[in-house]
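A single protein chain has been removed from this complex, and every other one stays in its place.
Letters A, B and C name the chains as they come in the text, with residue numbers starting at 1 for each one.
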Amino acid sequence: MSTDGGARSRRFGKGMSPDARSMNASVDFDWRLLEHDVAGSIAHARMLAAQGIIPAADAEAIVIGLLAVKEDLEEGRVAFDPELEDVHMNVEARLIERIGDPGRRLHTGRSRNDQVATDLRLYARAAAVDLVGLIDRLRLALCARAEEHLDAFMPGYTHLQRAQPVPVAHHLMAYEAMLARDRARVHDAGARAAESPLGSGALAATTLPIDRVAVAASLGFAGVTHNSLDAVGDRDFAVELVSAAALCQVHLSRLAEELVLWSSQEFGFVRLSESYCSGSSLMPHKVNPDLAELVRGKTGRVVGDWVSLITTLKALPLSYNKDLQETQEPLYDAVDTVAACLGVTTGMVLTMEIDREAMARAVARGHLLATEVVDYLVGKGLPFRQAHDVVGGLVRRAEEHRVELDALPPDEIRAESALLDPDDEGFRALFEVARAVDRRDVPGGPARARVAGEIARVRAELTGAPRAENPADSDEAKP
Amino acid sequence: MSTDGGARSRRFGKGMSPDARSMNASVDFDWRLLEHDVAGSIAHARMLAAQGIIPAADAEAIVIGLLAVKEDLEEGRVAFDPELEDVHMNVEARLIERIGDPGRRLHTGRSRNDQVATDLRLYARAAAVDLVGLIDRLRLALCARAEEHLDAFMPGYTHLQRAQPVPVAHHLMAYEAMLARDRARVHDAGARAAESPLGSGALAATTLPIDRVAVAASLGFAGVTHNSLDAVGDRDFAVELVSAAALCQVHLSRLAEELVLWSSQEFGFVRLSESYCSGSSLMPHKVNPDLAELVRGKTGRVVGDWVSLITTLKALPLSYNKDLQETQEPLYDAVDTVAACLGVTTGMVLTMEIDREAMARAVARGHLLATEVVDYLVGKGLPFRQAHDVVGGLVRRAEEHRVELDALPPDEIRAESALLDPDDEGFRALFEVARAVDRRDVPGGPARARVAGEIARVRAELTGAPRAENPADSDEAKP
Amino acid sequence: MSTDGGARSRRFGKGMSPDARSMNASVDFDWRLLEHDVAGSIAHARMLAAQGIIPAADAEAIVIGLLAVKEDLEEGRVAFDPELEDVHMNVEARLIERIGDPGRRLHTGRSRNDQVATDLRLYARAAAVDLVGLIDRLRLALCARAEEHLDAFMPGYTHLQRAQPVPVAHHLMAYEAMLARDRARVHDAGARAAESPLGSGALAATTLPIDRVAVAASLGFAGVTHNSLDAVGDRDFAVELVSAAALCQVHLSRLAEELVLWSSQEFGFVRLSESYCSGSSLMPHKVNPDLAELVRGKTGRVVGDWVSLITTLKALPLSYNKDLQETQEPLYDAVDTVAACLGVTTGMVLTMEIDREAMARAVARGHLLATEVVDYLVGKGLPFRQAHDVVGGLVRRAEEHRVELDALPPDEIRAESALLDPDDEGFRALFEVARAVDRRDVPGGPARARVAGEIARVRAELTGAPRAENPADSDEAKP
Partner (left out) sequence: MSTDGGARSRRFGKGMSPDARSMNASVDFDWRLLEHDVAGSIAHARMLAAQGIIPAADAEAIVIGLLAVKEDLEEGRVAFDPELEDVHMNVEARLIERIGDPGRRLHTGRSRNDQVATDLRLYARAAAVDLVGLIDRLRLALCARAEEHLDAFMPGYTHLQRAQPVPVAHHLMAYEAMLARDRARVHDAGARAAESPLGSGALAATTLPIDRVAVAASLGFAGVTHNSLDAVGDRDFAVELVSAAALCQVHLSRLAEELVLWSSQEFGFVRLSESYCSGSSLMPHKVNPDLAELVRGKTGRVVGDWVSLITTLKALPLSYNKDLQETQEPLYDAVDTVAACLGVTTGMVLTMEIDREAMARAVARGHLLATEVVDYLVGKGLPFRQAHDVVGGLVRRAEEHRVELDALPPDEIRAESALLDPDDEGFRALFEVARAVDRRDVPGGPARARVAGEIARVRAELTGAPRAENPADSDEAKP
């Protein structure tokens, strides 16, 4: 056997130079595939025996040997050896050390090219499942906090200017809605990865009578890939998973930004748990939202991972090229980062204190109910555009008087439009926050009954519990 | 009415400065939403009338007026006015000019925030449909050329080194396989975009008794969005579509790279049609594959579009922020670019001449059948790893003799292993290319029957034609 | 002459297909090079005549003709024709139309490859000059507003938590410091672009006795490029300029973010001029900081431009490849975007109202002077780490009492450390904001005298005015 453990045949006259060896080795990061590599090899060996390509006894020795090698490596009894380049060669070399010739038959009918593609797809599928679980946990956390604060009102913002009041619950459930889409995308990426490339060989399958479908089934894949050149030469499944992860991270960055804003002295809407805050080495009074900032900051990281991955794939001729080795680290980094950020965000959401009074004070200033007056005028028959303009004038007067709209002198109100009667009960009622919110009673709207319906719908989806009928749920369009 | 056509109420004391006006206006690019904007407004107006919010006669005037305005703008009888900021205000202002007060009622119960979200989702859905059609056209083109060259063999490459022979058809169908996944991703992105945000208002829906579900149905949406803050504040559907488009573009870049390589004098595998080549202003002998290079080069563009889009979304607090205006151009650019590249690539694929002789010459040099000898030794019972090593020695000898494997002196062959008999018919047969390829008869493999089966399967999928039974097709894993 | 005006010789049997022609043409965007293209051609023609390569009369006809063609195109008397592919061929074809055979001699000794490289470097140099001017204008605007508010104090923040008071001027001058570095980077990028590639031919220079150095000098280049393959095949100068522009845009995005925050009701630190704000189509009370948001949002655009550019260059073999055509649009887009954002930001800075009272109120809450007490204790000999810990305890007590540090009951203060004497004048003085700030009297520090020195230093640099001696300026390190 050649000194390189197989990949370097006797065709070669000399070994690699040290700098090349160091750059070429991937075991520093592909050790993460160990579990999947061994699972793939076991399925492969069993199939080889079932097809009569290797003796059944050899397959049995291989399976037992692989499990032992895996345990040795996992528990550190044996270390990964960079001289053996990658996880595949490490496992095979250890296997041969343990069981001799049967181990030399394991690689029959396959190549590292289809082997690593298989490992990576198994990894991607498992990572998608993990992320889905973490996303759902955060969605439930948001539902829990939303339910708790269903009747606390805060300013809804556009352009970071106070716009219209909404229940805190509605604001929190906006993130649930984003995460529900992230979940679907991550799930789809995992599902699309779940085709078995094993049996594609180095690029042109094999002459041996292997059974690709059986291997796929035993590994839990949904089917087999359709073209051997493509199967070993593409990593689009990794890009798709990182795309979905990056969008999820962007959604987390938006929530993190709001936690940073809300925990500032200026907003004062929440107090993050000290468990998620740090102090200053110099300024003893500081309590800083470091974790929210890190979640926000890590967005660049995941976006960069996507760029690394896709740039690496650009313009590669078929089929396998070594460049593909560079697709592993960004994939792992993106998955790890988003998983960690989902966990930390769930922790922050569950432990933050919401200051309902501070929010209520904020709702009271900034003419947040101006649009109610527009709708009131529209109800009286004024075309919308004119109503909008009348209330614009009203706001201008209020600003000049430095008061909120409902504190404008009655004459000023009447001066803008004869349709406005400051003494009218209906007019005065426009300025009651809870009623104003509850009037916004359309699917997806902030009325508390609608938000409660949403919480129930999501809970039922996530926990399988039955839910009461709620008109807000029937969102499907009927042609 | 205020001078700004509505968006700037009398709350304002003065207009925008010219530099701000110029940066703020979006009509230079959002004119592309015209068709969708008018469709959305028509559905909205009809619903307002059906719900009794505006008079039926007004709705009728609005519908007729909108169609006229659309025609005026499309045919250039009226120009878009940047002073009116965006397509929405242009349409509304023209409508009011035409029909007066009924036009002023159109914006009742909605905001530009939910309006533009609706327009963009309609655009994304339509763009996805277009891209799917263009992808399928290219897949059919690949099938056609593959079928034509089912029994022409070329070197399959890994690391751009000749590896094993494959039918040209198999190589072409590798791209079909990539595009099939791209199609699925683009389709899913379009489907996920197809929820109606209309009725979400500026951020908090409306107090008016609108019927969101009816509007969604009349616009062909699959349902309505679940949270008003999210509906106006996110553009993840655009990012998802651009993600899918970027992956498709990367696949095109790989094919383009191969067309550039193959049409070089060194490869000489194809001659691109002069319809897709350019000359040199200085060197009269040049015929350059400019279009393949452009397809390759435009990858950076689409990757950059994705980065622009997702970076813009990072860390934005809820709900709508003006930054979202910056998500339109990268979306349009990515869709246009990939659509154009799909078209040009289809043209190049359909018109290129494939030089089968040049490919055959390439297959004959480089020990492409060395692995056949390994499998032969494995068949004789030698463990794979040892067989691999024996053939490595054989190749080394061939290199020293500067011959191909099958031209090695018999003694040299025997010297490597007693299992190798240069006079054996089976041994000699290893070196017949067609037989070597056809022995690789597993699902997804290069055997001609398998490739023919793939072509038939894809054709049937794309044209709906029934297809003959083919064992290569049953790729689903059975547990 | 061939129908393509030169680039397509009679070597070709047929023309381009329409889709290829449309993708291949660049005149839609490279018309921007017109001015530089004509300048380059004039310098080239004059040199050809001076070297005796073409008749002097022809050169004169060419120069006159080119100026006329330029005017025709600039004033729209003649339109750019996409059939002629690019700006170069448009100009040459129009020239030949005008002056006949002498025009056919213009392209002697050059190629479009060195021609477009020359045009782009001229463009890059000019763009750098423009950006430097716009950056300096913004720096002066910041100086002006800083000087105006030298003795207004606001909270300095870390982690968006109030940290220590600083003069508003100091905060504004932080942006000046960033922009000064941006200026240097943009300037360096322009300078590095200023080498003349003309004379590099298509890739291998020319056999004709041209004078590259003379052409370079007449175009204002600092020298000539050193390698013809490199000169036509690289666009790193464009990437460098866009890198510098992207960093500048990131700095603008930080200022824009602060303008958005500061103009929120929660901060209330500034009121942006209505000239840089927009209203809402639905909510008449809204005054939104749209322009600040756009400046922030356009960061994604410029980052995406850089990614497009550099991804396009990845792994291109030498020398010229058509992919390089794709480097133009991101370059133009980045330059235009940053230029516009610099202008708008300057406008916002110059016109915003700063609410000193709101800032003063913010400074008064949040224990911003806690670190003064630490320094006080250090002054009394307590090791810093212990002092930090004592004041941490003090802040905890203040939080429990819901008061600021200086309002803590004297006993509580004494209880933390015997070194603290609430009756001590020195202790009480710690809590005077202006004195606390002015004690921070180190180079780069917030003491008002230091900030004033900085303003003077920058003004002198930008306006050339002499400046008074100021100790704060001597920032150079002396070994």
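One rule holds for everything that comes next: contacts are C-beta pairs under 8 Å (C-beta built on N, C-alpha and C of every residue); 3 or more make two chains touch, one makes a residue touch a chain.
Fair warning: this is a prediction, and the values are worked out from it, not measured in the lab.
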Report summary line: Full-complex touch with the removed chain, picking from C:Arg192, C:Arg271, C:Arg356 or C:Arg414, is C:Arg192
Report summary line: Of the candidates A:Lys70, A:Arg104 or A:Arg296, the residue in contact with the absent chain is A:Arg296
Query raised in the report: Looking at the whole complex, which of C:Arg361, C:Lys380 or C:Arg396 touches the chain that is not displayed?
Result: C:Arg396
Requested in this report: From the listed residues C:Pro18, C:Gly133, C:Gly426 or C:Pro443, report the one that touches the chain absent from this view.
Outcome: C:Pro443
Report summary line: Per the touch rule stated above, chain A touches the missing chain via residues 4, 6-17, 19-20, 22-24, 88-89, 107, 110-113, 201-202, 273-291, 293-294, 296-301, 303-314, 321-326, 329-330, 340-341, 343-344, 347
Query raised in the report: Of the residues in chain B, which ones touch the absent chain?
Result: 155, 158-164, 260-261, 263-267, 279-290, 293, 307, 311, 314-315, 362, 365-368, 370-371, 374, 388-389, 391-392, 394-395, 405
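As a working rule, only the chains that are shown with their structure count from here on.
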Query raised in the report: When the centre of a chain is set as the mean of its C-alpha atoms, what distance in Å lies between chain B and chain C?
Result: 34
**Report entry** Contacts with 2+ other chains: residues of chain A
**Finding:** 158-160, 163-164, 261, 307, 311, 314-315, 371, 388-389, 391-392, 395
